[in-house]
Structures are given as structure tokens and as C-alpha cells.
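Missing here is one protein chain; the remaining ones are kept as they sit in the complex.
So that you can tell them apart, the chains are marked A and B in the order they are listed, and the count of residues begins at 1 in each.
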Amino acid sequence: MTTKDATYNYAIRLGDNALILGHRLSELCSKGPILEEDLALTNVALDMIGRAQALLKYAAELEGKGHTEDDIAYRRAEINYHNHLLIEQPNGDFAHTIARQLYLSVFEYLFFTELEKSKDATLAAIASKTIKEVKYHMQHAIDWSLRLGDGTAESHKRMQKGLNDLWMYTGELFEMDVLDTYLLHQHIAVDTIALKAKWQSEIEKILREATLTLPEDTYMQTGSKKGIHTENLGHILSEMQYLQRAYPDAKW
Amino acid sequence: MHNEHSDTHFQSRIDNGEHIEAKDYMPEGYRKHLIRQMSQHAHSEVIGMQPEGNWITRAPSLRAKQILLAKIQDEGGHGLYLYSAVETLGVSRAELIEQLQTGKAKYSSIFNYPALNWADIGAIGWLVDGAAIVNQVSLQRTSYGPYSRAMVRICKEESFHQRQGYEIMTTMMRGTKDQQAMAQDAMNRWWWPALMMFGPHDSDSPRSGDAVKWKIKRETNDELRQKFIDKTIPQAELIGLTIPDKNFKLDEKTGHYTLSPINWEEFHRVVAGHGPCNKQRLDHHIKYHQEGAWVREAAEAYKVKTAKKELVTA
Partner (left out) sequence: MATDTQLDLWEVFIQSKSGLPYIHSGSVHASDVKMAMQNARDIYTRRGEGTSIWVVPAKHISASNPDDNDMLFDPSNDKIYRHPTFYVMPEGAKNI
């Protein structure tokens, strides 16, 4: 494994997270609980697709085969996709969306704060732009967690359910495989294991204020780093890649 | 002393080119016309999010995906500006939504047509937004202040919408045979409905008279439609799209294009609720409005709770 190859894979993983979350959030367009919130979630989706574009473009450069970010996004199969399982889960109700946003945005805030110190200048630059966006996503998710948790009995129940349903996918956020460790030693990657305690205590603090409880520990699902996904990703890709796959010679 | 609450005084203000503000005297007919027109406009923006929303997840490049999302978001924003403008007349957004969902208020019939292939996204931007922009540019000078201000903002933001649509059409016409066929198919399906967006001919438009007198509308349906036709046909020809009308020609004397008669039967059928997507669009709106009810209630409940807490700690 060369540093370049490893960094390519690392950029792909981060890019896929942004792309697939952007996909799930963009599915919610015109379905918001109030017009203002529709626009707010679209802004998050746009941030995500912009981030995906930057990371996949960088991956294409590292790959050095003359591919574009679109080739990378639109011409890879499930097994070569490496987004977290948490991100590809189908949208549920608004509480489900907020629970996912809460888990992820708190994680991403911690993650990109570390990645900003990366020795890889491109990743560091993307991280510092991303932090600004993620701070806002996190504030948005926290505020809604409080409103839903401490709102009505129904919203409380739904928010707790959203948190519980997604909990089993949160373990994966902190996994480190050979590639991560290799890049960590070169001061390129983030030590996610080290973020876990901080993440959990942040989440716990927010949930306590929102009169919610941290879900009980359970078996944590895993697989995305090896390209083993839930059934959901295949459907996302068959939709997302439809035109590029059906008309391979066309330029859009 | 003149009577500030008379229709004559109101009309003289309009004739002087003054803007009317929310608290100013206005005849009941003016107020009613405004509410109907602005809310219809707002609903159109919001329902208009759906046909394009249908393609976000299938947009063929990351760039296209971003543009489309940003455009749909703009439309939501424009609906919001317009709802706010109607609210200045004392009608709440909740009431407006109810009017939409019960069929009391209408939205532009154009959104009752389906977006079937990717070129439809091009055609919607180029033709549908193009037609809307002709109307909206004219409405920037509308006599009601809040409406006019909303339109100024909307026009500024929409200037990219038509261009992005035309860009898609151009790319596809320069692309593969399949892409060209998709573009022409979209052109064939959207051309006539886009022309219908301007509404019935002036001779068949009973409310036009008052609206023009009050300067709510600054130009008539036919005037606006002709403007759109005259600027769009050369754009179509430039990229090799065929106008789906065997009889269209340029009248050398007037410099205007003339077309075959518009099929008003289709227009009235779709307005009456029998377009391909009327039910789908409204059902979607109602479904997500209802699914959002518990969220809005939670936000209200949280507001009340925190206000109480603040009282206790104060």
C-alpha cells in the first residue's frame, strides 16, 4: 500500500459519506414539516454534495487515470462504495432525520476538527471549510433534538425511537482498519477511536437536556469499510446512476 | 378635504404610480384580487417543487444535482416570500394552505404535467421558468408594495433558472441521438402548456380589466404571451429544436410570430382537475403537510415550555 493509494481510499470513504447523506437529504425536498425547514434541510444537502464533489475530485486526482468526480460517483458498484451504514438507512419521519443528523453532525464536528490538522494539505483544506458547515448542521440538529425531545409526548416518543433505531449503526463511525491506522501513522488520517468517548458524552449531554436517554448498548453493525452494505445502498445507486449507466456515451 | 377612504382617491393614487401598502385604504375587489393572485402564485412555486424534485436523485452529474437542488430550494423560498406578502393582507399561511388543499385556491396548471425524462428539467427551466419570468418581470411594477418587493427579489434570484434550463437543452441537442430525442420529446410536451401559462386570451379573461386598471397586472395575458413566443422561438431554432407547430411563422410586417390556435379545451380540462398529475401533486402536498403536523405541534409545545421555565428562573 502506498500513501497515495491509501489516501485515495480515504478520500473515497469521506466523499461517499457526503454523497450518500446528500442523496438521502435531497430525497426530503418538498417533504419538510414546514416550508422553512424544507429549505434548511436542502441547504444541508447542498453542503454535502459540495463536499462530496471536492473529495471525489481529489480522489480522482490521486487515482491519476483521468477520471472525473462524476466518473467516481456514477460508475462504481456497491462493493466499492464505503459510506457508513448509518448514512444509507432509508429516511423515516422527521425525528429519524434529526436523530441521524445529530449522531453524524456531532461526529463530523469532532472528526473534521482533527482532520484539519492532517499532513495532507488538500484534506486539511477541505476539513477547514467543512467545519464551518458542520457547526451549523450540528446547531440545527441540537435545537431540533431539544424541541422534539422536550416538545409533546408524541414528538418525544418519535425522537427516542429514531435514536434507538439508528444506534446500532453508530459503532462503525469509530472503527479503524489497516488503512486508517496506516494513514494515522503518517499524520494524514484521524484517530476515530479517540473520538468515541467525547462523542458519547456530547450526545449524552444533549439528550439529557432534551429529556431523552442514550440508547442501550447493543451489537454494532459493521461492514462498509469492506464494501459490505445493507440492502439500501444498491437502491440508492441504481437510482443515482441510472442515466450514466443507461447512456454510457452521453455527456451531461 | 378629500376622502382618503374613497375608491376615487385610491384610483388616483394608482394612476399617479404610487404603491399601495398593507394598511392603506384599498377597495375590497382590489384586496380580493391580490389575495387570489398572490396566493395562486405562492402555491404554484411550492407545488412546482414536485415535478423537478422528481429528478434530484437521478440528476446525471454532481453539478446538475447541485443546480437542481438550489433551483428547487429557490422555488420554495419564492413561495415563502409570496405567502408572506399575502399575510400582510391579514390572511394566515395556515388559511392559505387550507385553501390550496381544499381546492378553493388554484396553482399554475403547468405543474400538473409530469417530468418524464431528464430533458424535462431543461424544458421546465427554459420554457416554464422562461414564461414565468416574462410575467414576473412585469409584476415587479405591480401596484401592491409587498407583492412588488417580493417580485423584485424573486426576479433577481430566478435569473439563473432559465439559463440553466437552456444549458441542459443545448447540451442534450449537442449530445447523442438519444439525448436529442429526449430534448425534442420534452419540447413537444412542454411547448403548448407553457404558452397556456399566460392564461386565456384577453377577450376571454373577465378579470383582466380590473387587474390592469388597478395596476396589479401591468400587461395583458396576450401581450406577455407574445413576448415569450418572440424571444423563445429563435432560441429553439438556434439549438436545432423543432417548434411543435406546423403553422408557426414570422409576420414580417409586425416582427411577431403567429402560431396555430391554442387548445383551450385542454387548458380548461387541466384547470378543472383532469391533468395527468393534479391528484398526485395535491395528495403529495397534503400527505407531507399532515406528516409534519406533529413536528409543528412539538415546536409550539417546546416554545410554551421554555417560556414558562424562563418565567420561573427570572
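Basically, a contact is a pair of C-beta atoms (placed from the backbone, for glycine too) under 8 Å apart; a residue touches a chain by one contact, two chains touch by 3 or more.
The shown structure was predicted, so the numbers you read here are calculated from the model rather than taken from an experiment.
Peer 1: Of the residues B:181, B:238, B:272 or B:293, I need the one that contacts the missing chain.
Peer 2: B:293
Peer 1: Would you indicate which residue among A:34, A:131, A:168 or A:214 is in contact with the undisplayed chain?
Peer 2: A:34
Peer 1: Just one of A:82, A:147 or A:229 touches the chain that is missing; which is it?
Peer 2: A:147
Peer 1: Considering the complete complex, identify which of B:15, B:98 or B:283 is in touch with the unshown chain.
Peer 2: B:98
Peer 1: May I ask you to list the residues on chain A that touch the chain which is not drawn?
Peer 2: 34-37, 39-40, 43, 139-140, 143, 147
Peer 1: Touching the hidden chain in the full complex, which residues of chain B are there? Just list them.
Peer 2: 4, 21-25, 70, 73-74, 77, 80-81, 84, 87, 92-94, 97-98, 150, 153, 157, 289, 293, 296-297, 299-300, 302-303, 306
Operating definition for what follows: only the chains that are shown with their structure count from here on.
Peer 1: Where the CA atoms of chain A average out and where those of chain B average out, how many Å apart are those spots?
Peer 2: Chain A and chain B have C-alpha centres separated by 35 Å.
Peer 1: Flag every residue of chain B that touches chain A in the complex, lowest number first.
Peer 2: Its residues touching chain A are 46, 49-50, 53, 56-58, 60-66, 69-70, 72-73, 76-77, 79-80, 83, 118, 171, 175-176, 178-179, 284, 288, 291-302, 305.
Peer 1: For the complex, which residues does chain A have touching chain B?
Peer 2: On the chain A side, the touching residues are 19, 22-23, 26-27, 29-39, 42-43, 45-46, 49-50, 52-53, 56, 69-70, 73-74, 93-94, 146-148, 150-152, 154-155, 158, 236, 239-240, 242-244, 247, 249-252.
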